[in-house]
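In this view, the complex is presented without one of its protein chains, the others remaining in place.
Residue numbering begins at 1 within each chain, and the chains themselves are lettered A, B, C, D and E in the order written.
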Amino acid sequence: MSGEVTIDGPVTEAGAKAVAGVSEQAVMERVARARRARARIREERLTMAHGAGGKATQSLVEAVFLEAFHNPQLAALDDAAALTVAGTRLAFTTDSYVVSPLFFPGGDIGELAVNGTVNDLAVAGARPLFLSAGFILEEGFGVADLTRIVTSMAAAAKAADVRIVAGDTKVVQRGQADGCYITTAGVGLRERAHDLGVDRARPGDVVLVSGPVGDHGMTVLIARGDLDLQVDLRSDTAPLHGATAALLDACGAGVRAMRDATRGGVATVLNEIARAAEVGIVVDEEAVPVRPGVRGAAELLGIDPLYVACEGRFVAVVAPDAADAALAALRRHPLGEQAAVIGRVDDDPAHLVLLRTRFGGTRIMDLLVGDPLPRIC
Amino acid sequence: MSGEVTIDGPVTEAGAKAVAGVSEQAVMERVARARRARARIREERLTMAHGAGGKATQSLVEAVFLEAFHNPQLAALDDAAALTVAGTRLAFTTDSYVVSPLFFPGGDIGELAVNGTVNDLAVAGARPLFLSAGFILEEGFGVADLTRIVTSMAAAAKAADVRIVAGDTKVVQRGQADGCYITTAGVGLRERAHDLGVDRARPGDVVLVSGPVGDHGMTVLIARGDLDLQVDLRSDTAPLHGATAALLDACGAGVRAMRDATRGGVATVLNEIARAAEVGIVVDEEAVPVRPGVRGAAELLGIDPLYVACEGRFVAVVAPDAADAALAALRRHPLGEQAAVIGRVDDDPAHLVLLRTRFGGTRIMDLLVGDPLPRIC
Amino acid sequence: MRFVDEFRDAEQARALAARIAARCEPGRTYKFMEVCGGHTHTIYQHGLEDYLPEQVELVHGPGCPVCVIPMGRVDDAIAIARRPEVILTSFGDMMRVPGGDGSFLDAKAAGADIRMVYSPLDALKIARQHPDRQVVFMAIGFETTAPSTAVTVLRAKAEGLTNFSVFCNHVTILPAIKAILDSPDQRLDGFLGPGHVSTVIGCEPYRFIAEQYGKPLVVAGFEPLDILHSIDMLLAQLAEGRCEIENQYSRVVPWDGNPTALKVLGDVLELRPFFEWRGLGFISHSALRLTEAYADFDAERRFDVPGVRVADPQSCQCGEVLKGVLKPWECKVFGTACTPETPIGTCMVSPEGACAAYYNFGRFRRQRLLQVTAR
Amino acid sequence: MRFVDEFRDAEQARALAARIAARCEPGRTYKFMEVCGGHTHTIYQHGLEDYLPEQVELVHGPGCPVCVIPMGRVDDAIAIARRPEVILTSFGDMMRVPGGDGSFLDAKAAGADIRMVYSPLDALKIARQHPDRQVVFMAIGFETTAPSTAVTVLRAKAEGLTNFSVFCNHVTILPAIKAILDSPDQRLDGFLGPGHVSTVIGCEPYRFIAEQYGKPLVVAGFEPLDILHSIDMLLAQLAEGRCEIENQYSRVVPWDGNPTALKVLGDVLELRPFFEWRGLGFISHSALRLTEAYADFDAERRFDVPGVRVADPQSCQCGEVLKGVLKPWECKVFGTACTPETPIGTCMVSPEGACAAYYNFGRFRRQRLLQVTAR
Amino acid sequence: MCLGIPGEVVEIMADRPDLAQVDVSGVRRAINIGLFEPGEINEGDWVLIHVGFALSKIDEAEATAAMDFLKSLGDAYADELTALRSSTID
Partner (left out) sequence: MCLGIPGEVVEIMADRPDLAQVDVSGVRRAINIGLFEPGEINEGDWVLIHVGFALSKIDEAEATAAMDFLKSLGDAYADELTALRSSTID
């Protein structure tokens, strides 16, 4: 396992000299500008990364969708669009659900499709009222499975006090879907006068999360079975309208913004806030609730739980003087018993999320690049 | 090619005797009752027929979706649900688009996804205002194609005077979609006081169609290329809100119902009306406008153009005294130049659509069973 | 459309109808079998019976290629299709035909690679596109369709394709007609002969029907006026005491058929000793298979075909319907348990099938319909 | 988590930081190379440099398996993956590594069947599930990972699998360290030795570093306290004038390594005469391939591997970074043209890569960050 | 049985004399004319198309004869009807 060693590498001095005299600070400021630059999409073809919720998704949304559909409601990239129709303040949102497997501990795609859209309305400060559901079904999909999914949607709709009033069904050739995809859209009523928005975070504000993070994403990843992991975890899927209403009741206009921490997890939501509000956010890693099973699986797979999706947790930004009331209100709600203050908003470094690590160090917590893939290095 | 012939068939007398003494009329009344019976779904797995818009789709919708989601808005199975939120009369609808190929003469999936949902709002008598769009994209899908689709959606939204205010993007593994699926939902304002509904058709009412039928479906079928047919046809995809508004302006409450003749074509829409309103409809085959190219392809493939999808045509049922005004109003609109009265509503035979053939005969025009497949027999 | 619309004229239909009515002797009924499912389809599609007097009764014959396929052959085809290397190609007509354990559509939903084609040549194209797969063409049809299969096999051989084969279910019409004529419970006054089969085999082969069985036959076209005209010709023969083979469809059918097609067919295909027909049972020399020279393209030789035999469902009376002994509505399950969505018998599947045509296009409450539509 | 959380304690970190600061001689700077990308990752993930005085500089070494794969090998793997019969399996780490013409992720999007596995044994499972396909495992990694590949090959042979093979890219750490030590432009004061490689090879093989090159090396664990502790040990050696191989990570690393693993490795794999390292060029006896006895499982023998050689992009300075000559931010394209989303060099791809860690977790405006977070 | 549809031959393919382009109400498709001897089918002919093959060449004289016959019946019937109506009105 040893032998003569020879080297045939490139000359190195030239490279080293090329940047001589440039300070680290100057370079890093240039890099920071590049970081903030408008996203571009360079690939010719979509990869899985474009759907993972991180930087590639952001590029896709900004470079393709916002570019074409430019209008203020969409550009806000809020969980739900704020509309006013004939004087009535509405919220309107949609999400497509393509989860695999379709059934997992703690839920299924049907429950997810209802709760996810209910939650996007709820975190927009609206009362969820009506949903639509478009089904794309694969030829050969089991009618019993479909019935189970639909029954689960009905139960979730009942629990969330919404009605599914419009629907559509398409069947595609075998091999052109993964069993069942569902797209729900939701209409809610913005009953309260004050507006929420991730661009409303202000330095000094306090950041809360409503419960332990990453349960859903880790449950689903493990339920796929490829990793051969067994763990006693359940998806956190739940309708958040009750918890968000409780928070709004307690703090009123003290609530600046809420966002459910779905694809991309809490870290992604925080980055979205930092970008939209042009603020910095400092998060205390130790304060973020993570269940041991999620932590264990995350360590094994080399994944950071802060990037793992939840389907029944949200991040809230509240004014400094509302922080105590907010935490108390959340903790009184069954879905917020483990709510925690996890950080605060700062004016600098704008656009960035910093993590104060459990170890006492500091690092950037950026948007994810690509999927959170299990890794071995 | 000839030889001794022997027979080894079952005995036939027993069968023949089994029904002796039962009249054709008695049997056919039993059959008519069975026809009207609530749909059941017997298959264990979905087949393409469940997505084709005919009887299997109807069974699926009734046995699975209505069963689970029962509520009056959905049960109406209208093109759009009629909602009232804080006193504002809204319409809400959704459709999923899985057309193949994605680009075809006269349009693409993006234009379709906007127009289709705009049309469901328009035929519900509403002014289309806002759309959401959920994209399910296949890994490997070309960014240039996506951009083309999205640009086309933006143009269609502009033409229909609606805004796309909410969206979502998912990427699924290669081989789990057919490039691009889009689900749009739409919110419209029901500005007029009078309600429309396919259950409002009354004996004596007149049935109109807004233009030549089957262009879209035939164009897409041929564009797939499997049939090696060349024909100068274009999809009829168009936003119908202008034409429906013109009709409503001209006839007011004289308009009983409108429905866009999409999947399943005009024949399916007429059957839906007959079922919902418990009326009979008699259609004059000769009066239905069909372009020669559609007719030729239909004859070649053994398909009836009345079952072929349109994406820019609608059927309207109007009160007898509004018929002339309705036809005139439609013909004045660019999308209704070839509008025609094609039939009338009768009280009997309830639930059925009868076709007075070009040849002068009469037959039932039932819901389609399965896909309209090209056939050789 | 030329050669189509001219034969769908309502005014001329009324004239023919009057002539037909005039020809009917009072108190006598006339029972004609339309051998061909295509005729059945035309009759219902155009509502042709509205033009016929009650005295003239049309009964449906065995000439629907889909309707006569026994369930076991469907199961055999599905067994072939389930092999991972196989792409089974089939006309759209076959997709919903029930075998003992579901249809092609069900098998496709369960994972078998089954594709629709419009022409057997399309199956060949698929074979060229997928050299790593075995492409099997489910051949069905009477003498009309068999020559196309034969040409396709010749082409496959010429191209040296090793991944194409035919699961041959071609049947011949004459033994089926003979079987019906031999059936003791049948009283027919004449036949509407199969127009498109006759383009290939011509009119001579029907002579035995007139000469041995004493029944007139008129080779009939497929437009509604063709059929009325043919009925008029049959009635004329009966009125005049003639019993002949006549050709109403002479614009398309040469008296001697298509000699090139017959030659190709004879080169590539040969009669089987026996073949099972749905409802009719085994009929000798009634179907075709590939000859020894083309054995390489015979799916039955290439694959281990189970040779499934499935008894028709107890309730199924397709046999009686195919022989014209029962009208569709006389079958106990017609329109209730057996519908186009949930066919028990094959006659309910193809739009050419007697039961499906009857159910879909309806003849029931015929007087009532006339009343309604005449308002 | 046991054996993890104990080594992430902030209070003990402060104590170690104080000790480290106290050990530094005023006016002297210390430059230590963490050989291992895992160390780099820990350093940034935990913000460990916040605990280090300015005098102590850590430079990143070549020990990131992903970072050292030359672009040509990625292209070769993609060429194999593009074969229709092949399923290429790979650790998630490799998916975004750019070859000359895109990454595995791009190739997958373009239709190649590339699947992620967590263990080489998962690739074997896929091979069992798909007997009709060829399953190739893209093996990467140092001596830590190579024994797992070896066991997997042994198992494939025992099971008689004929559709499994390994595209072997395993490399060995010692030649790379030697290459760096031989590099004329490098001035290092010591090494943090690769903890997990050492579980296999033990600590003895590093002796030449101390004895021939006069540099101390401490085999270091991967928790942040392990690294601070190891730095403290290196500083102690320097202060005391010692130059030794020490083992900070003794809870995991036996001094003599894992003899069973070494045996398996020696049975199945052998040194290649030469192998190209990204940025470092060809290094002799620095990589492994399957021995003759396991030639049947060698993808390079089973398939016609193009053996692509791709020059690193002009702008790429990964070589300098891997040798510790340049800090990531000193590369001209760092953070602008080269980012984790659009990596030019491999150091930007793996979260272990020096550039990616630097970019993702940031060290910039370090004082400012400390200020902000201390508020 | 056996859907057959008339189409006009608009082109015999030069490179593949067993193929012809046919036109059905403006819809075109290449069909196989291998069930005829070379030269038997020509541009301008009408053929009956079945599963992508020309099965029969339509005999225009026979078609005209049939149409004339049917038309004569129709005309006779129309005259009769007119006569009947006038007689009723009278």
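Convention: a contact is a pair of C-beta atoms (placed from the backbone, for glycine too) under 8 Å apart; a residue touches a chain by one contact, two chains touch by 3 or more.
Just so we're clear, the structure is a prediction, and the values are computed from it rather than from any experiment.
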Quick check: which displayed chains does the absent chain contact? A, D
Where D:E49, D:E246 or D:E352 are the choices, the one touching the absent chain is D:E352
Which of D:A110, D:V252 or D:V310 touches the missing chain? It is D:V252
Considering the complete complex, identify which of D:F32, D:Y51, D:F142 or D:Y206 is in touch with the unshown chain. D:F142
Touch residues of subunit A, complete complex, unshown partner: 227-232, 292-293, 295-297, 299-300, 302, 375-377
Suppose we count only contacts with the excluded chain; which residues of subunit D make the list? 1-4, 6-7, 9, 11-12, 14-16, 18-19, 36-38, 63-65, 91, 118-122, 141-142, 144-145, 147-148, 151, 194-197, 199-200, 222, 225, 229, 248, 250-254, 258, 260-261, 264, 352
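As a convention for this text, only the chains that are shown with their structure count from here on.
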Could you tell me which chains make contact with subunit D and subunit E both? B
Interface with more contacting C-beta pairs, comparing B-C to A-C: B-C
Of all other chains, the one whose Cα centre sits farthest from subunit A: E
Hey, which chain is the most central one here, using CA centres? B
Counting only C-alpha atoms to place each centre, which chain is farthest from subunit D? E
Using mean C-alpha positions as chain centres, tell me how far subunit C is from subunit D in Å, no decimals. 71
Dist(centroid_CA(subunit A), centroid_CA(subunit E)) in Å evaluates to 65
Separation of subunit A from subunit D, taking each centre as the mean of its C-alpha atoms, in whole Å: 31
Please output the residue numbers of subunit D that touch at least 2 other chains, ranges allowed. 108-110
Where does subunit E touch two or more other chains at once, residue-wise? 1-3, 5, 24-25, 50-51
